[in-house]
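Here the complex is missing a single protein chain, while all its other protein chains stay put.
Each chain carries a letter (A, B and C) given by its place in the written order, and its residues are counted from 1.
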Amino acid sequence: MSLVTGTVGKFVFLLVFVGLFWYFVNRTASGAQLHIRRIAGFDALDEAIGRCTEMGRPVHYTFGIGELDANVLASFDVLGYVAGQCAKMDTDLIVTNALGEVQMMTEEIVRAAYINAGKADSYKADNVRFISNVQTAYISAILGIFQRERPGANLMMGPFFAESMTLAEAGQQIGAIQVGGTGRVIQVPFFIAACDYTLVGDELFVAGAYINRKPVQVGAIYAQDFGKWFTLITVIAGTILATMGNNTITDLFKK
Amino acid sequence: MKFLRSSLPIWLGVLGGGAVLLDLFVKEPAFVKLLSKWFLEWRVILASFALTLGAGNLLRVHSNRIRLKSRDWGYSYITAVAVVGYAALGIIAKRTNPTYSFIFDNAYSPLSATVFSINAFYISTACYRAFRARNSHAAVLLISGVVVMLGSVGIGYAIWPGFNQLTQWIMNFPNSAAMRGMNIGAALGIMGVSLRVILGLERGHLGGE
Amino acid sequence: MSASPGVWLAAFFTLAIYSFLYGDNPAYKFSEHLFVGLGAAHMAVMGWESMYNRAWTPLATKGEWWYIGAIAGGIMLLTRWFRPIQWVSRIPLGFMMGVAAGLSARSAIDAQFWRQIQSTVALKLNVVNNAVYVFIVVSTLAYFLFAFNDKTGVGRGIRGVGMVGQYMMMIAFGASLGSTIMARLSLVIGRLDFLFKTWLGVLK
Partner (left out) sequence: MEGGILTNLQNIDRRIIYTVVFLVLLFPMFKPIGLPLKISQTTQSAFDAVENLPNGSLVMLTTANAPGTAAELEPQTIALIKHWMKKQHKIIMWPSAAEAPRFIDGYAKLLKDNGYVEGRDFLVLPYLAGGETVFGSMANDLKSTFSMISPGQSALWDSITSISDVDLLADCGGGESQLWAIAHIEAKHRTPTICLITAVILAVRQPYYTSGQFKGIVSGLNGAAEYEVLARVPGAGAAGMDAQSMGHLWVIFTILAGNFAYFATRGKKSPGGGQ
């Protein structure tokens, strides 16, 4: 096996990343209590659902318009939790989808959550809705749903594009309590402007680990943190050395 | 059967993801490159089929609404007719057909452009509320926002030429640096989630079994 | 004023959507439902075209038979409309997800991670702007450290640096919003241009 020139460093990093990932998955699986810091956006989910229950209004959940990617996978974990809570509290949950592939997965996730909560009868198939795979058509339909069904909470987690601003402001106008989260960093400012709580970038990817504490997910978070420490240390050391005229670390990144 | 239902999809994911990822690094053996090339081309074809899923889902949703007489069910006829008619036109008579283009230019395009432009109104009210120096975070947001607003169009330059330089500085340094930090964080998050799929540890996309 | 029926149609749809800014109404509902239908249809047409070009043409004209496999996979995707055999669609879906994950990981580790660090480590700190840059990258990234206990002293320290990072992010978010408002206004300008120039003809 031989490597493409200029990729040795990346490849070694990837191997270490995968190794640590396995190590931490096994550690969590064998019962070790690994810590994860508090994230306000997730703690707000209960508040949002609770308020809908008090007001007798539905909860609205959306993934945005993006492709089936890492954001959507992270959002599935949040949806599972939200659906379970809604089932327990007898609060309606409206899920709107923009992707054909995601539609069936969300149907299964929501139905499973209702069954697990012992409320299989309360599951309404009509409430997990495919809307449109065209961004603007999707927006136009959600604006309509907000005005006509007036959800009390609007939860937006996933790969959002420009619809983030329109949906968040439309939710604000009907007085919904809103939590937005996306790994697409560019959309975060719009959530900040119009939502009550925002999960900034990477925070969304912590969802599964934070909510469910599944070993695989906790392991991934610990491996990711290794990547961040690696970055912090190389950047600080590298720039100090570069200032002193020593390019050891800079050259390392070209290998 | 159990293998076909739950294990095979995961193993195909491991194979597909593994080949495409390794292709970035590996020069030899050559079959990794070949597999990756094939997989990418196949996925383009699968994605083409996936695009048609929407029309089918939509038909299912709206025929249900008509059957159950849900709220505003009368409008569902419009959607159903539009899906079937326009798709048939595009597939049978081709996208370059004049009628197809007429509808695209005079219905689809203005609808899409206008819905998108609602964004402008919504962002102005959202910023009107968000840009209020309620606390220290909001104050920082406000100051950097207003400077950039003034610096990125002619009028700010007319008031004080310095707005322009200040905006360039904010965009090139604090903004670029913070975005870089966030991008690096998000990249690691994406790596974590993607590796869960590539290593065959993720089941969320298969309906959470 | 324009005499073209197409322009009048487009003007009707433009006004119907803008009427929503005042409140929900039947013209909006009509346009919304029509648009949702047209949108899905256009996507299906483009999907068909893409499939035809990418799979059918090479298969039919060049005898590249191996595309049959991919077409079969595509048909398996469509089984999700039929509940009893819905599970079949998971097979191509698992593959699609895998390839997508491979591509994202590839892009994440190279363009978004490695080369971004590569460009940061070369900065010389004796230039003020570079020092600012590095400080902001470091503090922002510290905010995204999750794997620690925030009740311990070290944890509180990390949180503290992360808090500074939060302010830096606020500068970036403000800059984003500031540059965005203007951009979004240009979208309305496009529509006004259509209404007053193309349709009404009052604007030269």
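Throughout what follows, a residue touches a chain if its C-beta (ideal position, glycine included) is under 8 Å from a C-beta of that chain, and two chains touch if they have at least 3 such contacts.
Every value quoted in this text rests on a predicted model; they were computed, and no experiment measured them.
Peer 1: Among the chains present, which touch the one that was left out?
Peer 2: Answer for the hidden chain's contacts among shown chains: A, B, C.
Peer 1: Residue by residue, what part of chain B touches the chain that was omitted?
Peer 2: Considering the whole complex, chain B reaches the absent chain at 20, 23, 33, 36-37, 40-41, 43-44, 46-48, 50-51, 95, 101, 104-105, 108-110, 112-113, 115-117, 120-121, 124-134, 137-138, 142, 145-146, 149-150, 152-155, 157-158, 164, 168, 171-172, 175-177, 179-180, 183.
Peer 1: Contact with the hidden chain only, please: which chain A residues?
Peer 2: 67, 134-136, 161-162, 172-173, 178, 184-186, 192-198
Peer 1: Which chain C residues would touch the chain omitted from the figure, given the whole complex?
Peer 2: Within chain C, the residues touching the omitted chain are 21-22, 42-43, 46-47, 49-51, 53-54, 57-58, 61-62, 64, 99-100, 103-104, 106-107, 110-112, 115-116, 118-119, 172, 175-176, 179-193, 196, 203.
Note that in this section only the chains that are shown with their structure count from here on.
Peer 1: Based on CA centres, what chain would you say lies at the far end from chain C?
Peer 2: For chain C, the chain whose C-alpha mean is farthest off is A.
Peer 1: Starting from the mean Cα coordinates of chain A and chain B, work out the distance between those two points in Å.
Peer 2: 14
Peer 1: Could you pull out the residues of chain C that touch at least 2 other chains?
Peer 2: Within chain C, the residues that touch at least two other chains are 17, 20, 29, 31-32, 35-36, 38-40, 42-43, 80, 93, 96-97, 100-101, 104, 109-110, 113, 117, 120, 134, 137-138, 141, 143-144, 169, 172-174, 176-177, 180, 184.
Peer 1: Check each residue of chain A and list the ones that touch at least two other chains.
Peer 2: Only 10, 14, 68-70, 100-101, 104, 132-134, 136-137, 140, 143, 148, 165, 188, 190, 192-193, 200-202, 206, 221, 224, 227-228, 231 qualify.
Peer 1: Quick one: which bits of chain A touch chain C in the complex? Just the residue numbers, please.
Peer 2: Spelled out, the residues of chain A in touch with chain C are 9-10, 13-14, 34-39, 67-70, 100-101, 104, 131-134, 136-137, 140-141, 143-144, 147-148, 165, 186, 188-190, 192-193, 200-203, 206, 209, 221-222, 224-225, 227-229, 231-232, 234-236, 238-240, 242-243, 247, 249-250, 253-254.
Peer 1: Okay, in this complex, where on chain A does chain B touch?
Peer 2: On the chain A side, the touching residues are 1-4, 7, 10-11, 14, 17-18, 21, 25, 68-70, 72-74, 76-77, 80, 99-101, 103-105, 108-109, 112, 126, 129-130, 132-137, 139-140, 143, 148, 162, 165-166, 168-170, 172, 183-185, 188, 190, 192-194, 200-202, 204-206, 208, 216-217, 220-221, 223-224, 227-228, 231.
Peer 1: Mind pulling up the chain C residues that touch chain A in the complex?
Peer 2: Counting only chain C, the residues touching chain A are 17, 20, 23-24, 28-29, 31-32, 35-36, 38-40, 42-43, 80, 86, 89, 93, 96-97, 100-101, 104, 109-110, 113-114, 117-118, 120-126, 130, 134, 137-138, 141-150, 155, 159, 169, 172-174, 176-177, 180, 184.
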